[in-house]
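With one protein chain withheld, the remaining protein chains of the complex are depicted in position.
Which chain is which? They are A and B, in the order written, and residues in each are numbered from 1.
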C-alpha cells in the first residue's frame, strides 16, 4: 500500500470520527446534492451566504468551499468576505471556478477570489483551470493542451504561478501543488450524466482538507474516494437516476480500508 | 387506539382528501425535497418569496411554512410580510429556525419573526429552540439540559413564555403548547444522514396544521407520520441515497390506518 493510500485511509477514518463542519457558499443547482454528499461520507455541511453571518459561520468550520456556479456579485462578495476570514483563522479554502472561461464575468469573479483570498485548492476541468492563467503566464492555453502529459506539465507550472494546489479533473484527475503531479484514475463515465458531481467532488476535497493539512495528499485522497464511489455505483446502476442514488449510498458504505485498496494513484 | 392516534388517522385522511396548499418560504438546500415531501403525502406545495406576491399567495394557502436555513434580510422581510398576512387571515404559521443559536444573525432573525408574527408551531432541535429564549426567561440554556426529562420541562416553560407550540426533535421528539408534553418516538437514525429531513418534518407539520386546528395534536401527528416513514424506509434501504428515495415512497404509501397503528406517542 502506497503512502498516498495510507493517507487516504487515515483521512476517511478521521472524517467519520470527527464529522468536520464544511461551510459551503455554492450554487443553487447543487446545494442539495452537495449537502447529501457531505452527510453521506460522514461530514457536516452548512450552507450560509449572507454577508452578515458568513464570517461567524466559517469560524466554526473545518473548511470553506466556494463555488461560482450561479454567481452574482453579491454572492462573490460574500465568498471573498468568508474567504478572508478563513485565511485569518488558518482554515483551508477550496474553490470551484464553475464555468470560468465560458463568460467574462465568471473568469473575472474566479480571478477576483484568487486575488483576494488565499485558496488552498482549486478544482475544475481543464478549460476552467486554464482560464485562471494571468496574461503573463508561461503556460499554454486550453486549445494547446492535447494530452494528459501536456495537461500535467501545464498544471504543474500554473500551480506554481498561482501558489496553490490544482486539481484538474477528467477521465484521469491531475493533482499538483507545483511539484510532482499525482494522477488519480478512479471514476466512471456515468458521473458526467449527473449534475453536480464535479461540485460534489470539490466539497469532498473540503472535507478531506478539514482533517489533513497536506493539500495535495488530501485532494488526491478525496478524488480517489469520490471516484471510487462512482465505480461502486456503476456496479449497481446503469442509468443516471439510479446511479446518483447508488453514488450517495457508496459514499456512506465505503470504508477506509476499501478506499486504501481501491484508490488508483499514479504518482 | 389513543385519542392522538385517532386524530393522526383523521389528519392524514383529510390531507389525502383535501390536498391542502402549503406555502413555503424556505431555504435553497431543501426546496426540492420539501416540495416532494408535501406532494408525496398528498398535499400541494407552493414556493414564493417575492415581497410583491407573498401576501396574495398565502391567501390561498392552508398553512405557511417559514424556514431561515439560507436567510438574508430580504427573505426575512418576505417571511414577516407573509406571516402578518397569514395572521390576519387566521392561517397557521410554522417556523423552522434553522441554525438559530449558531450565528447572531440567525438568532436575531428567528426572534424578529417570532416578535412580529404570531407563530403556531416552532420546530427545531434543542439548541435551536433554546436559543429563542428571551433574556429574562426562567428556562435553562442548552448546556444545562442533560436529559429528555429536563428538555421536556424546559420546552414546557418556554412554550408558555413564547405563547406557541414547540416541537423539539431528536431521537425522541417533544411537543408541547405549555401544558402536557407529548413524546413521539418514531424515526430512524438514517434520517440524520439525509439533508433537509428536519425541514421536511416542519413542512409536514404545515400540512397537518392545514387540516387540524389543534396545534399540539397536529404537530405530534405530523412528527409520528414523518418518523414512521423513516422507519419504513429503513426496512428498504441501508444507506442514505436509497433511504431518501424510500422515505418519499413511504410518505405516499402509508395509509391513515398504518399511521394510527404505527404512531408511538407517550403523552
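In this text, a contact is a pair of C-beta atoms (placed from the backbone, for glycine too) under 8 Å apart; a residue touches a chain by one contact, two chains touch by 3 or more.
The shown structure was predicted, so the numbers you read here are calculated from the model rather than taken from an experiment.
J.: Touching the left-out chain: which of B:39, B:157 or B:172?
T.: Final answer for the missing-chain contact: B:39.
J.: Based on the whole complex, identify which of B:31, B:117 or B:158 touches the chain you can't see.
T.: Considering the complete complex, B:31 is the one touching the chain left out.
J.: Which one, A:13, A:157 or A:194, makes contact with the chain that was left out?
T.: Once the missing chain is taken into account, the touching residue is A:194.
J.: List the residues of chain A that touch the chain left out of this view.
T.: Residues of chain A in contact with the hidden chain: 27-30, 32-33, 69-73, 99, 102-106, 192-196, 237, 239-242, 244-245.
J.: Which residue numbers on chain B touch the omitted chain?
T.: So the residues of chain B touching the missing chain come out as 28, 31-32, 35-36, 39-40, 45-50, 52-53, 56-57, 60, 244-250, 252-253.
Keep this in mind: only the chains that are shown with their structure count from here on.
J.: Fit chain A to chain B on CA atoms, both being copies of the same sequence, and give the resulting rotation angle in degrees, nearest 5.
T.: 120
J.: What is the distance, in whole Å, between the centres of chain A and chain B, each centre taken as the mean of its C-alpha atoms?
T.: The separation of the two C-alpha centroids amounts to 34 Å.
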